[in-house]
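Heads up, one of the protein chains got dropped from this complex, but the rest are sitting where they should.
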Amino acid sequence: MKLAELTWQDVAELSRDIVVLIPTGAVEQHGPHLPLATDTLLATAAAEDIEAQLPDLTLLTPTLWLGASLHHMPFSGTLSHSFTGYDEALKRVILSLAEHRFIKFMTINGHGGNCDLNRVAMRDLKSQNPNLQLAAANYFDFPEASTWKDTLKGPTKNIRHACEAEASLMLHKFPHLVRKDRIRDDGLEPTPAIPGLITQFDEITEQGSLGHATYASAETGAALWQAIVAGGVQAVQGFADGYHFLGAQQ
Amino acid sequence: MKLAELTWQDVAELSRDIVVLIPTGAVEQHGPHLPLATDTLLATAAAEDIEAQLPDLTLLTPTLWLGASLHHMPFSGTLSHSFTGYDEALKRVILSLAEHRFIKFMTINGHGGNCDLNRVAMRDLKSQNPNLQLAAANYFDFPEASTWKDTLKGPTKNIRHACEAEASLMLHKFPHLVRKDRIRDDGLEPTPAIPGLITQFDEITEQGSLGHATYASAETGAALWQAIVAGGVQAVQGFADGYHFLGAQQ
Amino acid sequence: MKLAELTWQDVAELSRDIVVLIPTGAVEQHGPHLPLATDTLLATAAAEDIEAQLPDLTLLTPTLWLGASLHHMPFSGTLSHSFTGYDEALKRVILSLAEHRFIKFMTINGHGGNCDLNRVAMRDLKSQNPNLQLAAANYFDFPEASTWKDTLKGPTKNIRHACEAEASLMLHKFPHLVRKDRIRDDGLEPTPAIPGLITQFDEITEQGSLGHATYASAETGAALWQAIVAGGVQAVQGFADGYHFLGAQQ
Amino acid sequence: MKLAELTWQDVAELSRDIVVLIPTGAVEQHGPHLPLATDTLLATAAAEDIEAQLPDLTLLTPTLWLGASLHHMPFSGTLSHSFTGYDEALKRVILSLAEHRFIKFMTINGHGGNCDLNRVAMRDLKSQNPNLQLAAANYFDFPEASTWKDTLKGPTKNIRHACEAEASLMLHKFPHLVRKDRIRDDGLEPTPAIPGLITQFDEITEQGSLGHATYASAETGAALWQAIVAGGVQAVQGFADGYHFLGAQQ
Amino acid sequence: MKLAELTWQDVAELSRDIVVLIPTGAVEQHGPHLPLATDTLLATAAAEDIEAQLPDLTLLTPTLWLGASLHHMPFSGTLSHSFTGYDEALKRVILSLAEHRFIKFMTINGHGGNCDLNRVAMRDLKSQNPNLQLAAANYFDFPEASTWKDTLKGPTKNIRHACEAEASLMLHKFPHLVRKDRIRDDGLEPTPAIPGLITQFDEITEQGSLGHATYASAETGAALWQAIVAGGVQAVQGFADGYHFLGAQQ
Partner (left out) sequence: MKLAELTWQDVAELSRDIVVLIPTGAVEQHGPHLPLATDTLLATAAAEDIEAQLPDLTLLTPTLWLGASLHHMPFSGTLSHSFTGYDEALKRVILSLAEHRFIKFMTINGHGGNCDLNRVAMRDLKSQNPNLQLAAANYFDFPEASTWKDTLKGPTKNIRHACEAEASLMLHKFPHLVRKDRIRDDGLEPTPAIPGLITQFDEITEQGSLGHATYASAETGAALWQAIVAGGVQAVQGFADGYHFLGAQQ
């Protein structure tokens, strides 16, 4: 179900075993070839495709598109929430629906810079509301690790930023928004490798993308998308059905 | 221009005389007949129609849909930001683009509960950044006062909540989302009238709407919409061209 | 009753049906002819005159004089609270007395810049404490609309800032604080009119006042004052007696 | 000079060597015999009497009467700011005037519960604005230590709460507000003495006062008042003239 | 008991009549002769020596070493928490253990700049949690006043900063960390004396210390230390046994 289209009476009648899906994205630079809303578009599309397969098990909220993008601010057009503001926004969506007695919430995040913050916000909520069931999922968690390796053609075998994977997904889902003539490889690695190094994107890229976008294709995008949606459906279904904890030590 | 669809290089090249349009809405109960996203849908549509007529003069951001709706929380499905969180979100959109040297910002607000807060946020920003040009506009400010009076059929001659005006606009723009069979009049007035009385919506309505929605029609909606868009285009054009202050006292 | 003059035992014995009156003002520039405390003086005097007529129905607190005046800061001597600080101050007065089981609270505001913020603070309180009865009233809400029109001599038929109305009220109540030799018209209007335009006072005035103060007289002030106090007494009485909600739609 | 009565043009012309005096008080229970505003009344009166003797050297602001009184909240009628709200209010008064280029600020505090907080707020301001000259003075700092000892008749030789000293000062300055028939001794000491013990006033008093108020007289009050004002004038004069630091170690 | 060394099962079994000791210090300049951690070292050592004598009556937490030291920031190496951050840290230690049902908490503070803030934090906690028993003690509160006077050799008869007292205590407890060749007198007094004057340490010292450190000796340190520990043991024992309030007025 799409929350936005329901009336309050519709929501009042929904089962509280339903999983609330909260897409989280960003409006931030994605190199010369992808639009600013890339993360928002992909997170929203993934959540919508999952909801379309599980309409009775899911309640889809609008997308939190003002993400944690301070590291992209040197590039024009990037919007960023403050980190505390982002944290508050996600919490308020969940707490509003918890006030209406929903208990199962999963983010469908599409922006790397939100990963830490979604977890932090949900950990904080969970400690105060232990009855809530919370999952800080990213759409790029849904495929098997092997899918990335088997599907991507270029040397980088996971998702970075405006890279082969993101460009392929955009070519599959939103081809009219891709500037195909500007696709380029970009991105710099620190040497020596420093554990936990924190960088701004103007330090580590020339034009904002990180990865080998020149390998991108709509076909690769289609294959990844199929894995994302299938994995997402499975994850949500498991979450909706209820999970159990099994002892690890036997 | 739609910010979401541009690349950072596109934004870097835009004129800084452009007016940034920021739609602000809500996801909150709108009685038994209108969907939760009503304010978001109308604010977004108004902003898009204005942008469509002035593509080179405007830069349209995504819609801030998590509004200040605490007074609607007793009705299921309503989401509300905290007031400080809402304030921060609007400020961060403006400050992000101000960091990219844009200077003219106008909200296209569609939710009554955001009016105070949009003004407060912009007053605070303006005092710290006097060079910014800021307007806390609502889409329902754009028609002439006489338009409401001349167009609305029922006894209430302005916009309230899920009322004749909002229901008509929805019937015009998003008829598939209106539950026509559930349209009803609702809403209570305090007696005696108390200046500045603050209420929750479960005190003053039975099912969430305030006004005479039974008078609504798509025709009324079309007439209002035409006035909203025409007035909005004029307001944005004036703002973009630059306003001047004239002495009032001669 | 004046809270400041009571002992705690006196307060413990008061009826909880009493209306707490909270005057809110400012210390901010009022042009070359009126003192910085104008809004504080008038709000306090209005509240005191109302309390004097309804001593058993009202509990008058001291005046919150540190107002939301960031838009006047360019003029020397202006004090301004931060907006969050102002919000907190008003809430704390109400919450302190709510902790002592009072439930009816009305601001008697005298400063235009506080209007939004009083409403926002009270909306936030109301949503957390729905049992409280709250009214964000301004002293200039108390007269009938026609009073302003019929009484004011100059071209502006409502209250602005250090204008005919405020200067007249000061000439009536605090004539020794008016610099009669410096009274002047001032203030600028934007053209074209921009809905919701946000301005600093050094943009729209030359010496800080907005309106046609040269039309001011003590006689006009006396007439307005009579309407303010009479209207205020009626409003408070209605609030104290208890209001009821009547259906609007039949 | 009294800030409240000046126009912005008056303030613009003042010398910036002037000392800004900021009275800080409270509205809190003062036992069965003194009014809630006791601390506010005495701090304001002390500051006004000092200003009256040094009109050209001082700029007196209105009194911050919403004090840090959480420890008195169990007694009806007490108002308390949050501690962060109180801190912000004092800072905003100072920062507003610092924006108008004043540099010398002294509190004239009358409430024990504000002492820590005034120091904390001013330490924080000083570290960010080392050019400001700040003094967190209390009116009861102004007499010599021996004055208290020589003047007070009862066994407690300093100022406590609604005690001999405060009751005497009120009998001298505001006799009509003292409930003479209800004056009583009250207050409890912990045994054993615990360094730094933190208490609420309902733990350590029966009816809210702490000390031997039955020894109070208007004569004692007059003697103390004379010492307060004389000491205050001297302190302000020294502060206005400028202080110098002398080496302590030779 | 040392909290750090216990398991959660050990803590679960402890008596809730135990006193939680929370040392609070600083990492801030202490003149040319004492290390930055002086306050942390002394507060920790005092708390450890008290705990060693009362292992079953006390639960010792690690030391809050990030103190309120903004007034020392002009000297290199000084760390300072924000005042709100310091407040939060102390509160969170107490609230964490209060969640585990401990009720008696005493700071053993070693830094003058924390005194105000420890009291403010504990007053705030106490007002919200009146069942907690809280003491904002400093290690330098534990000796009798006469001890300082009788033991110190130099002209200053109390503890200041990197002074005779602190240098002596360090020479007694941590002699290897004292730069004996750099010990010097330093520090400036304002003239005239201004009540409540707020200063930064680069205004009132040449090299950071305040007092007559050249009089310091390990012997003086040993005598002071004995009084600190003995006084601390007595204070904690009294606090653990429970205090009673006795009427002061008979």
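So that you can tell them apart, the chains are marked A, B, C, D and E in the order they are listed, and the count of residues begins at 1 in each.
We take it that contacts are C-beta pairs under 8 Å (C-beta built on N, C-alpha and C of every residue); 3 or more make two chains touch, one makes a residue touch a chain.
Everything numeric in this text was worked out from a predicted model, so none of it was measured.
Enquirer: Write out, one label after another, the shown chains that touch the chain missing from the document.
Expert: By the stated touch criterion, the chain not on view contacts A, E.
Enquirer: Just to verify: which one of E:37, E:122 or E:224 makes contact with the chain not shown?
Expert: E:37
Enquirer: From the list E:21, E:57, E:97 or E:236, pick the residue that touches the absent chain.
Expert: E:97
Enquirer: List every residue of subunit E that touches the chain not included in the displayed model.
Expert: Here the touching residues of subunit E are 3-12, 27, 29-37, 40-41, 61-62, 64-66, 73, 75-82, 84-85, 88-89, 92-93, 96-97, 99-100, 177, 179, 182, 207-208.
Enquirer: So which bits of subunit A touch the chain we can't see?
Expert: Contact residues on subunit A toward the absent chain are 68, 70-71, 73, 83-84, 106-107, 113, 116-120, 122-124, 126-127, 130, 134-138, 141-142, 156, 184-200, 203-204, 210-212, 234-235, 238-239, 243-249.
Convention: only the chains that are shown with their structure count from here on.
Enquirer: Using the contact definition given at the top, which chains are in touch with both subunit A and subunit D?
Expert: none
Enquirer: Between subunit D and subunit E, two touching copies, which fits better, same or different residues at the interface, with half of the numbers shared as the threshold?
Expert: The interface of subunit D with subunit E is built from mostly shared positions.
Enquirer: Pick the pair from A-B, C-D or B-C whose contact list overlaps the D-E contact list by over half.
Expert: B-C
Enquirer: Which whole number of Å gives the spacing of the CA centres of subunit A and subunit B?
Expert: The computed centroid separation for subunit A versus subunit B comes out at 28 Å.
Enquirer: Which of line, ring, star, complete and other names the graph you get from chains that touch?
Expert: line
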